[in-house]
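Note that one protein chain of the assembly has been removed; the remaining protein chains are unaltered in position.
After this line comes chain A, so read on.
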Amino acid sequence: MSVLVDEDTRVVVQGITGGEGKFHAGQMIEYGTNVVAGAVPGRGGQEVHGVPVYDTVEAAAREEDADASVIFVPPAFAGDAIFEALDSPLDLAVAITEGVPTQDMAKVNKRLTETDTRLIGPNCPGIITPGESKLGILPGNIFSPGNVGLVSRSGTLTYQVVDNLTDRGLGQSTAIGIGGDPIIGTTFIDALEAFESDPDTDVVVMCGEIGGEDEEQAAKYIAENMDTPVTGFIAGRTAPPGKRMGHAGAIVSGSGTGTAESKINALNDAGVPVGDTPEEVADAVEDLL
């Protein structure tokens, strides 16, 4: 079992004729993802990896009965590509693109409240249900099917933790990289909610990092709403604030949140053990199962 995607998910790849789009569409197909179409304006009628390309996402969705898209579109056009996916409409859009302007995402965020489409990302590695389907750039070979749900703000940290899990035989139900940008579609809480209602996810790993207060809010959600046990990891205990937030940015949320310490304390208070290393996270998962 899984959340959000499975072997039946029919995927459009937006930007399939670009370098990354083409490479990773190939990787997804090789993994077994049901890639049914590509969408690139002006490239309708072509084929990539044997998959038909359409000029619009709407046409791709209609002709190939697609229900999800993965977006490999350069940052300048990514906001528009996400709007197109939301308007097509699809059940799920996964935006891999890094460097989407924050103001574009604020507009996307507004539109998300008006549609039933779920967005994952941007600036994320995507989502994978091991053995069934992957939408994004996650290296498929490190995952294995199982009962651990995983949600992470950081792509490469996701891979690291999965590697530690798989290494000792702890397979994953679904892993979701939500991305670390200031404004994202699916949040920790959305993902935790999905795992909580999935009968085949027996424990959840949540990987966060310094900055923002999403982890603190997630901790509150876990304490109040979750029966499925959760364990966590927070990156950045030793990192100094690299790029200082501007004045106005810092005063919105006040002080006392956003640090590794604040996040770890919030999670511990919610009964969530937080590992010092990815190895310790895997230890905690074994304890909780």
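In this section, contacts are C-beta pairs under 8 Å (C-beta built on N, C-alpha and C of every residue); 3 or more make two chains touch, one makes a residue touch a chain; residues count from 1.
FYI, contacts and distances are computed from a predicted model.
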* Asked: Which of the following names does UniProt give to the chain that is not shown: "Succinate--CoA ligase [ADP-forming] subunit beta", "Ferredoxin", "NADH-quinone oxidoreductase subunit J/K" or "formylmethanofuran dehydrogenase"?
  -> "Succinate--CoA ligase [ADP-forming] subunit beta"
* Would you indicate which residue among A:R10, A:R118 or A:R153 is in contact with the undisplayed chain? => A:R153
* **Residue touching the undisplayed chain, where the options are A:K22, A:H49, A:K107 or A:K220** => A:K107
* Structure fact -> Only one of A:L135, A:A191 or A:C207 touches the unshown chain, namely A:C207
* What chain A residues would touch the chain not displayed? -> 20, 24, 27, 75-76, 96, 98-107, 109-111, 125, 137-139, 142, 152-157, 159-160, 163, 180, 182-183, 207, 209-210, 212-213, 217, 233, 235-240, 242-243, 246-255, 276-279
